[in-house]
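A protein chain is absent from this complex, but the other protein chains hold their places.
Presenting chain A:
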Amino acid sequence: MPLFPGGNPRTSGHLISAADLTRDDAVRILDTAEEMARLADRPIKKLPALRGRTIVNLFFEDSTRTRISFEAAEKRLSADVINFAAKGSSVSKGESLKDTAQTLEAMGVDAVVIRHGASGAPYRLATSGWIDAAVVNAGDGTHQHPTQALLDAFTMRRRLIGPDAGLGRDLAGRRVTIVGDILHSRVARSNVDLLNTLGAQVTLVAPPTLLPVGVEGWPCEVSYDLDAVLPKSDAVMMLRVQRERMNAAFFPTEREYSRRYGLDTQRMDRMPEHAVVMHPGPMVRGMEITAEVADSGRCTVTEQVANGVSIRMAVLYLLLGGSDHANANNTANAAGTTARTEEK
């Protein structure tokens, strides 16, 4: 019985890191998401797949966008949803993660979608023996945000290959440039892992202060020169750069940052015609991206939001195995079957 995801036996049955996904796992999630996306185009958007299952969205960090995306995905799968915002409560001490998790477990929760400010918190939740529920990492510290990487890959596959033509395929040979605050970005880490697994060539572009020590060992290229990289990019992903970084001397001024590393229309024109501009949001217009670029047809920001729901449906579907704890292969088949049933 193959594990899902299959890249790390310690965390199979959970989605903790994009690095835990094998190529086949990732393609299967993207293909399942494609089924889910088609469902979204129909008048009845709901699947009965997770009826009677309970999923809790456990958010220790504010993120309305991510929480709403998961919630929409869960509801479209007919799951019972509990939202738990732990932010602002007395969560300064670590034991409340364990206590909260065990409380939820006692209530019979099937899956925990967790967002946490501390890197490794979802891994700890999945591997410490505190709970039995499936754990989905919705972003932890500066570590990982695997569903973001999946939705980005899904968006690229749809745009660069096509929704139908892309089925069963990875991103072999596609060139993806990720620009901005790599050091503090879980999105960048997740994307480097996943895109590498899917065969894409990744280039990171940032001022040296915003690259982690040891980045030379990552499976990607690194450049300080955005203009040189743009003509060789099929997708350019702009990361948010928080203004506060300036105060910690990561770069001198906002103006200098956007001059060297921001994307404006002039720079966008250096990109190949087919290339897309991506952003995980929320954007800081005028900092890493100008308003014209953000609003242009090449920018996929709103598609990424829609694709996020499809990806999260696919992940929850595959992890929770539809109506029973079937093995991975059965779930994959069930996904197709259920979706097709709904078509009629």
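As a convention for this text, contacts are C-beta pairs under 8 Å (C-beta built on N, C-alpha and C of every residue); 3 or more make two chains touch, one makes a residue touch a chain; residues count from 1.
The criterion applied here is as follows: contacts and distances are computed from a predicted model.
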| item | value |
| --- | --- |
| Per UniProt record, name of the chain withheld from view ["Fe-S cluster assembly protein SufD", "ABC transporter ATP-binding protein", "Cytochrome c oxidase subunit 4" or "Dihydroorotase"] | "Dihydroorotase" |
| Absent-chain contact - pick from A:28, A:53, A:76 or A:124 | A:124 |
| Chain not shown: contacting residue from A:14, A:115, A:143 or A:245 | A:143 |
| Residue, one of A:23, A:38, A:75 or A:98, that touches the chain absent here | A:98 |
| For chain A, the residues touching the chain missing from this view | 92-95, 97-98, 116-121, 123-124, 127-128, 140-144, 186, 189, 212-215, 217-218 |
